[in-house]
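I have a structure I would like to understand better, so I am pasting it below and will then ask my questions one at a time.
Removed: one protein chain of the complex. Kept in place: all other protein chains.
Letters are used for the chains, namely A, B and C, taken in the order the chains are written, and counting of residues starts over at 1 for each.
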Amino acid sequence: MTEIRSRSGRRQNVPEPIRVTLWNEFVHERKDDSVRSIYPDGMHAVWEQALRTHLGDAVSVRTATLDQPGHGLGDGVLESTDVLFWWGHIAHGDVADEVAAAVADRVRRGMGLVALHSAHYSKVFKLLLGTTCSLRWRNQKDRELVWTVDPTHPVARGVPSPIVIPEQEMYGEFFDVPPPDDLVFISSFTGGEVFRGGCGWKRGFGRVFYFSPGDQEYPVYHHPDVQRVLANAALWVAPSDIRGKAYTADFSPTGWFE
Amino acid sequence: MTEIRSRSGRRQNVPEPIRVTLWNEFVHERKDDSVRSIYPDGMHAVWEQALRTHLGDAVSVRTATLDQPGHGLGDGVLESTDVLFWWGHIAHGDVADEVAAAVADRVRRGMGLVALHSAHYSKVFKLLLGTTCSLRWRNQKDRELVWTVDPTHPVARGVPSPIVIPEQEMYGEFFDVPPPDDLVFISSFTGGEVFRGGCGWKRGFGRVFYFSPGDQEYPVYHHPDVQRVLANAALWVAPSDIRGKAYTADFSPTGWFE
Amino acid sequence: MTEIRSRSGRRQNVPEPIRVTLWNEFVHERKDDSVRSIYPDGMHAVWEQALRTHLGDAVSVRTATLDQPGHGLGDGVLESTDVLFWWGHIAHGDVADEVAAAVADRVRRGMGLVALHSAHYSKVFKLLLGTTCSLRWRNQKDRELVWTVDPTHPVARGVPSPIVIPEQEMYGEFFDVPPPDDLVFISSFTGGEVFRGGCGWKRGFGRVFYFSPGDQEYPVYHHPDVQRVLANAALWVAPSDIRGKAYTADFSPTGWFE
Partner (left out) sequence: MTEIRSRSGRRQNVPEPIRVTLWNEFVHERKDDSVRSIYPDGMHAVWEQALRTHLGDAVSVRTATLDQPGHGLGDGVLESTDVLFWWGHIAHGDVADEVAAAVADRVRRGMGLVALHSAHYSKVFKLLLGTTCSLRWRNQKDRELVWTVDPTHPVARGVPSPIVIPEQEMYGEFFDVPPPDDLVFISSFTGGEVFRGGCGWKRGFGRVFYFSPGDQEYPVYHHPDVQRVLANAALWVAPSDIRGKAYTADFSPTGWFE
């Protein structure tokens, strides 16, 4: 039995760890000096530290990257994953269609997905949302303010409104996604743009949370409030024991439920 | 038979005019020189001109004000109103409870309501939404940018994204309203705040649209894009022929529909 | 520290009990023999047993009834309540307006509300929803089937779809409520009617869940699946530590968050 410490110091015990897999494209950190200086061990190393800080032994964490066989998601990894994080940018096209389809299928059967920043254009995210997921952008050190518009939503727990991110890439509307089932955060930028940057959707027995802060050129994932959001999002998309049930798409004779 | 001209020059004929009543508190314009200089005939005069410009004879327009008997809404005015605009600020408390209740009841039976700016704190709006409708504010000439986040919504028709309003009062989140059924516009301000400033809700057989720009100290209602939104909102909340039907809250014996 | 046992046998520890107050009109059980035979100690006694069965010491439970001073909700009871259940029917009009307003205000500040069956017409429910809450009805022993349409929603946890209730009052559409933020259950009846009988709404920092089964003439609250829904609903509307914060409806100078 493991333990979650909430910010208030309260402890909550959970029966078994949530099995998290952190998927990172892991290209920029290897080839761009500017990015490596911020994330010498990859962005996923910082996400893992964030989850450990806030969730402790309530999570078990693995990492998978693009360059591994099957992008690190084969051999039963997906089936033994409760929550998958996804970050990609310049190599979306290198993700095999079969892997993207397998991830989307696993979400529909109950796995949670936390899609980060430029993952809005990933194959996985577009397969699940059904839209182009396009947006405006400008990478010129805008300040980003992340405002909570749903203060009782679990993903907003324990974070100030606004979260102040000194420098970030601007992502602006129109963000071509389906109207979110849960709209939690709206960002504004120095240039005046706004963006629905914290959104939840249901897909089958799974949940998807998209969180827009996190361009590789800025130390966004080192920000303590952003780290809290990552942990909150992991908990929110994690399947309960009622998810993962088989779909019932069968012939159902009259009175089958009696 | 009257005619609506859309921006593209197309004409649409409608069988009978939409009966609009413009309700204005009409206090600031009479006592504050700064406001009177912007709206010498009252804000409602500018709204009427906006509706005439965009909707022509497709609307018939009346005005009602706080100081009139029954606040100008008695003697059958409500029952013969399809769309009611509402603006109030310093005299919310002077609106009789019975009148506020009658307006809310009329909305539930199919009348459309367009609530403007500080009407977020009006008795009518709070009765219909069920929340405190509180928000942050600052009246210091922030620039307001009004971004469309639902580009195919009829209320966003023909307006640029963003609408640029050079000076306005800041209204900021958290805006304590129920999650809107339709979220059309999100504003940002010079100070970095964001606000869900264009929202639609269904209440019974009626519709409510709230549009936040419009502080009395600035010439916001003279802005051509704002005027277009006012006209769009009037059309969107206007009842169709299926609204205004009697509720069926009756005993219904088995097979009543056969 | 107290303990919640889930149906699967898992244990979850919670730091302090959720403080539940069960409000029951408690009129039918005293004057109608047919009702007393089903609920000799009042319906609230059965709700309490349901909460004890599923939530154990994770809840502390009090009861309040119409005939008590302040309807049992004065003297700090509301302020020390996390979750309020509400059942009323023939005496809605006897609930003092001030008490109804105080309950609604408390919900907006974070208390959860579980509104049961004929509470759809209670003053409290109508104040929070803003609509007439009218519906069709027929009390002729229809079988009610309660179908889950949001299988991962916490309120649907551990209940079969459908829940089969052999005899119940029919409640039918159109149910005049705002489109629910969460639509969890849809019921059908022997006569063919349907009803959105399990709905959640957010109001300020509080949550409301409405569950329609529960007419006083039938032993609905003795049904084990219905009891599970009552416990689930209590957990879902219970405030987290982030609720109950003060609203910020204040003047906010530029840069107040920096």
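Methods note: a residue touches a chain if its C-beta (ideal position, glycine included) is under 8 Å from a C-beta of that chain, and two chains touch if they have at least 3 such contacts.
Remember, it's a predicted structure, so these values are computed and weren't measured experimentally.
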Taking the complete complex into account, tell me which visible chains touch the one left out.
A, B, C
Among C:Ser60, C:Gln140 or C:Ser161, which residue is in contact with the omitted chain in the full complex?
C:Ser161
Looking at A:Asp32, A:Glu167, A:Asp181 or A:Asp225, which makes contact with the chain not pictured?
A:Asp181
Looking beyond the chains shown, say which of C:Phe125, C:Phe175 or C:Trp236 touches the absent one.
C:Phe175
The one of C:Ala102, C:Ile186 or C:Val208 in touch with the missing chain is C:Ile186
Tell me which stretches of chain C touch the chain missing from the display.
143, 145, 147-151, 161-162, 172-175, 179, 183, 186-188, 192-194, 196
Quickly run down the residues of chain A that touch the omitted chain.
104, 108, 127-132, 134-138, 140, 142, 170, 172, 174, 176, 178-179, 181, 190-193, 201-204, 247-255, 257
For chain B, residues in touch with the removed chain
6-8, 10-15, 110, 145, 150-152, 154, 156-158, 160, 162, 164, 202, 205-207, 239-243, 245, 257-258
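Just so it is clear, only the chains that are shown with their structure count from here on.
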For the homomeric pair chain B and chain C, should the interface be classed as same or different, according to whether the shared residue numbers exceed half of all numbers used?
same
Relative to chain A, chain with the most remote C-alpha centre:
B
Whole-Å distance, C-alpha centre of chain B to that of chain C, is 34
Here the gap between chain A and chain B, centre to centre from mean Cα coordinates and rounded to Å, is 38
Residue ranges of chain A touching at least 2 other chains are 145, 150-151, 162
